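The structure follows.
For this view, one protein chain was removed and the others were kept in their places.
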Amino acid sequence: MTSTDRRTLGIALVGHAFMGRAHSHAWRSVDAFFDLPWRPVPVALAGRDAGKAATAAGRLGWASSVDDWRKLLDRDDVDLIDICTPGDSHAEIAIAALDAGKHVLCEKPMANTVAEAEAMAAAAEQAAVRGVRSMVGFSYRRVPALALARNLVAQGRIGAIRHVRAVYLQDWLADPGAPLSWRLDRRRAGSGALGDIGAHIIDATQFVTGEAVTGVSALLDTFVTERPLPDGPGHGAVTVDDAALFLGRLSGGGLASFEASRVATGRKNALRLELNGTHGSLAFDLEAMNELWFHDHTEGPQTAGFRRILVTEPEHPYTGAWWPAGHGLGYDHAFTNEVADLVIAIAAGKDPSPSFADGLAVQRVLDAVEVSAADAGRWTAIAGAQP
Amino acid sequence: MTSTDRRTLGIALVGHAFMGRAHSHAWRSVDAFFDLPWRPVPVALAGRDAGKAATAAGRLGWASSVDDWRKLLDRDDVDLIDICTPGDSHAEIAIAALDAGKHVLCEKPMANTVAEAEAMAAAAEQAAVRGVRSMVGFSYRRVPALALARNLVAQGRIGAIRHVRAVYLQDWLADPGAPLSWRLDRRRAGSGALGDIGAHIIDATQFVTGEAVTGVSALLDTFVTERPLPDGPGHGAVTVDDAALFLGRLSGGGLASFEASRVATGRKNALRLELNGTHGSLAFDLEAMNELWFHDHTEGPQTAGFRRILVTEPEHPYTGAWWPAGHGLGYDHAFTNEVADLVIAIAAGKDPSPSFADGLAVQRVLDAVEVSAADAGRWTAIAGAQP
Amino acid sequence: MTSTDRRTLGIALVGHAFMGRAHSHAWRSVDAFFDLPWRPVPVALAGRDAGKAATAAGRLGWASSVDDWRKLLDRDDVDLIDICTPGDSHAEIAIAALDAGKHVLCEKPMANTVAEAEAMAAAAEQAAVRGVRSMVGFSYRRVPALALARNLVAQGRIGAIRHVRAVYLQDWLADPGAPLSWRLDRRRAGSGALGDIGAHIIDATQFVTGEAVTGVSALLDTFVTERPLPDGPGHGAVTVDDAALFLGRLSGGGLASFEASRVATGRKNALRLELNGTHGSLAFDLEAMNELWFHDHTEGPQTAGFRRILVTEPEHPYTGAWWPAGHGLGYDHAFTNEVADLVIAIAAGKDPSPSFADGLAVQRVLDAVEVSAADAGRWTAIAGAQP
Partner (left out) sequence: MTSTDRRTLGIALVGHAFMGRAHSHAWRSVDAFFDLPWRPVPVALAGRDAGKAATAAGRLGWASSVDDWRKLLDRDDVDLIDICTPGDSHAEIAIAALDAGKHVLCEKPMANTVAEAEAMAAAAEQAAVRGVRSMVGFSYRRVPALALARNLVAQGRIGAIRHVRAVYLQDWLADPGAPLSWRLDRRRAGSGALGDIGAHIIDATQFVTGEAVTGVSALLDTFVTERPLPDGPGHGAVTVDDAALFLGRLSGGGLASFEASRVATGRKNALRLELNGTHGSLAFDLEAMNELWFHDHTEGPQTAGFRRILVTEPEHPYTGAWWPAGHGLGYDHAFTNEVADLVIAIAAGKDPSPSFADGLAVQRVLDAVEVSAADAGRWTAIAGAQP
């Protein structure tokens, strides 16, 4: 659709680091690829340093900039606030934005504590009554291969799920000389590998299976307990985990294992998910993100085997909006797909997914992992998860 | 750099189908990811249907539109013309643009005949004297894994090249019911799989090896000789090849084999390149475009083997401009990388690569393939290629 | 060496089912491929049914047969007794054989209980004083790729081990219609997936790392609790686990996760082992048993990546005895390699490996897994494992 005959949706971005750059690219690109009912318009970028914010706005395609996210709340041209700051500020910004009647997209992890997440979920529920929408940014749900995995599970293609094994392996902290950053500070980041990347595999598991994690037995560890300070001589204490392992059970009765590590040498971004059901199996690795492996156990033994589906066909989720078959997508396309879905939901007056309730569910699992790990691996039920 | 302190480069696009959409995305995105000396500004889009051109301009991010590419030639705000039309119009537009002092980016295949390509290369050479630059759009040169392959060859990591095997396999014409399109008409497309995708593997081979193909022995075939007309009942004749196979020799003495097919069932975009040199080997498959496989033959047998390099490190070509290690790129990123290099070359007053001379070299190989195939596979030397 | 100038070693086999067939092939083949100091001679096969034993002896290459393993104990032509019966008979036969001065090769799992395993280990220790040797048949230690993995770890190529993830996935019990067999009866088999295939990944982990598992937190489950009786109508209760998952810690401080399942649809024999150390990583999958993947983290980022080592070079463990490079081995070759090592150790007057003490160590981990699983996943230390 052309720009003239559509209602616009004014977007404001808070934060302009890694995630801000990814979201800017998505907002800048989405209207060229998707047939959207409303036209998103990047109107403002907020950052604490006015000069840096202005520079970022110019480079990333935002029409204006402000030095305080609060200045966005009463602007009429802002319909949606997209939160790309560290986790400890999410609750305050999101709740204020929802109260001000702005739709909210909030990066993951949604919060640093269950209490914050509960407050956010409550605010989102109330806002929805007033037609104000919210979404948490588990962008991997919009990787076409994972979206296809969910569809195949929902279609019953793998039957009842008996096993999930989910790992997320990176290695950027393998070197003990890697400096201490805010991500290694429990007060800023909440936790380490657990919340940073473990949150992704919990959400991906719940998304693809359509089930909840109902309990866990966990083990956390920190291999490098001191790291060089980033801004001068000396070392400081690492107060978060390097690695998190936990066993879990799904609401449908299946067994699951999870591992998140930032010291797994040679693995760069290996979010791997494997599901074994009574009728088939699925396997995925984010390092080869355009592929989904599917075994159909109902097929005869002569030709049964894991097949590599190149998830780039027009019939696959999202890919029809992009390039011809076989022309793969990259990391950033998931964000563009995400904001497309968000705009479509807002225009349709529907709640987008994943909701803040979904974000809260993940937060509760993260919390149970820490409780179990502190209690010698004792099985710990997830509050509110239906067994 | 911010927008205020940089010279701008006005860009105009001709054509707004598949390639026009890809190029628009690149021009719209490049300044957010790369530190460019000049700031590209998408000023105008040209298309024969004024209404469609205006709609496309709005959606794809161009400030204005015109209904004839000739109207771009004397506009002061246009510094570069980006040609995304079918091959039979490339020569006319490119030569006119260069004559008008506009830099040119021309999609591949650069031309439909050697004569056209020679005229274009001559025009480009003359324009370069006046500081007007030209580039042919073999975008795969900017896939990081292929760029890394070239670097490793240039560093001598695989030694003298003895073997290249290059295939480009697709399957969108496997079904005899797929309709007759302009791509199956020799007058519009020049040739079939040969020029469409065979051109890519010729250029990729010459780019990665740094050598020229000096002769070929070829075989062409068309499996489906009639196809349904797209706009009504009845069938029409297919006048191009479905598949092209040829053996070749490189200027350094190595042997090469090439195969391009659009009827290879199950292969969607399988541009595969494998090189065996005296000191090592490389392998690449565009269906897994973030990976390069490298065997170091100088290593001892205990641990030697093909290693899968995930070409996403900051030290790899182009990837430092994008996302953290392990976060892969997709099809479109190659175009963004391409226009970044083009802007940098123009600002530096240097000739970008691949040049129109490179495009001509590919065209001469395509021509020799057709000559050889028509003469029972007889060895046919490539005009101008140094043995 | 020729047959005339070498001392012989008389071999007797107990059992002639799956494992007996594999061991027979090994004993029949080993002298043709390895340069052995002594010549093994297959002299007798024992089986409870005299007729079946005689038939099996003829077919599998044994010179004679007996209907009771006890008849082997005082035969002068029997130097070694190879035990291939179900686990509940291992302790009795092995201890009697050792007491009779016969060397013993005992299939895994070495025993059904820790008490049996302790008795066997004690008997083996006493026998060794008298020059009588014993070995437990964890044949996967002799898969060349796993033996190479151990060598690389021992050489320090991956540094200190931080992570092990070990799974063994099969699917032959995924179908609820698969009949009840002795392997599903706790009294005969000891446990289910845990002892059958979980034992392999425990041993493989301890072998490759050279470290001990010091504690576990576990979860067991049985998905199909009743199965058809094999010999008539009706169903019987399954009294063992279908799947076993456990987290563990290694004596060097690393973290490990384990999963054994016989209901993982599409996975046929997927013993997968991945290790991440401070200097590198290794990965293996028994379904592609001739390959070992190695990442050298000390290499620069330009070319670092997991390399696929085809473990078939003359320089690799065992493979020099077989075929030229690139000509892979299969499942049975590990048994031939195993008995070669056993004969060499006996001739050299040395204790072969893995010892009955190694078998006991695995049994203690299996036991701790059951204790932990019965106590809500509580962390359970392994008796005797050095932290």
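Think of it as A, B and C in the order they're written, each chain with its own count starting at 1.
Heads up, the rule we're going with is that a residue touches a chain if its C-beta (ideal position, glycine included) is under 8 Å from a C-beta of that chain, and two chains touch if they have at least 3 such contacts.
Keep in mind the model is a prediction, meaning the values are calculated, not measured.
Visitor: Could you tell which one of C:R48, C:R187, C:K268 or C:K350 touches the chain left off the display?
Guide: C:K268
Visitor: Check each of A:A94, A:V224, A:L310 or A:A340 against the chain that is not shown and name the one that touches it.
Guide: Considering the complete complex, A:L310 is the one touching the chain left out.
Visitor: Would you indicate which residue among B:R48, B:K350 or B:R378 is in contact with the undisplayed chain?
Guide: Of these options, the touching residue for the absent chain is B:R378.
Visitor: Looking beyond the chains shown, say which of B:R70, B:R186 or B:H297 touches the absent one.
Guide: Within the whole complex, the residue contacting the unshown chain is B:H297.
Visitor: Which parts of subunit B face the unshown chain closely enough to count as touching?
Guide: 158, 162-163, 165, 167, 169, 171, 174, 217-219, 221, 223, 243, 245-247, 249, 253, 255, 257, 259, 261, 263-267, 276-281, 295, 297, 304-306, 372, 376-379
Visitor: Hey, which subunit C residues sit against the chain that's not shown?
Guide: Touch set of subunit C with respect to the missing chain: 2-4, 18, 21-22, 24-25, 28-29, 31-32, 54-55, 58-61, 170, 172, 267-270, 286-291, 310, 312, 322-333.
Visitor: Please give every residue of subunit A in contact with the chain that is not shown.
Guide: Contacting residues on subunit A, toward the hidden partner: 148, 151-152, 157, 294-296, 300-310, 313-316.
The criterion applied here is as follows: only the chains that are shown with their structure count from here on.
Visitor: Of the chains present, which has its C-alpha mean closest to the combined C-alpha mean?
Guide: The chain sitting closest to the overall C-alpha centre is A.
Visitor: So the centre of each chain is just the mean of its C-alpha atoms; given that, what is the distance between subunit B and subunit C in Å?
Guide: 54
Visitor: Between subunit A and subunit C, what distance separates the C-alpha centroids? Give it in angstrom.
Guide: Once rounded, the distance between the two centres reads 42 Å.
Visitor: Measuring from the mean C-alpha position of subunit A to the mean C-alpha position of subunit B, what distance in angstrom results?
Guide: Once rounded, the distance between the two centres reads 35 Å.
Visitor: Which positions in subunit C touch two or more other chains at once?
Guide: 295, 304-306
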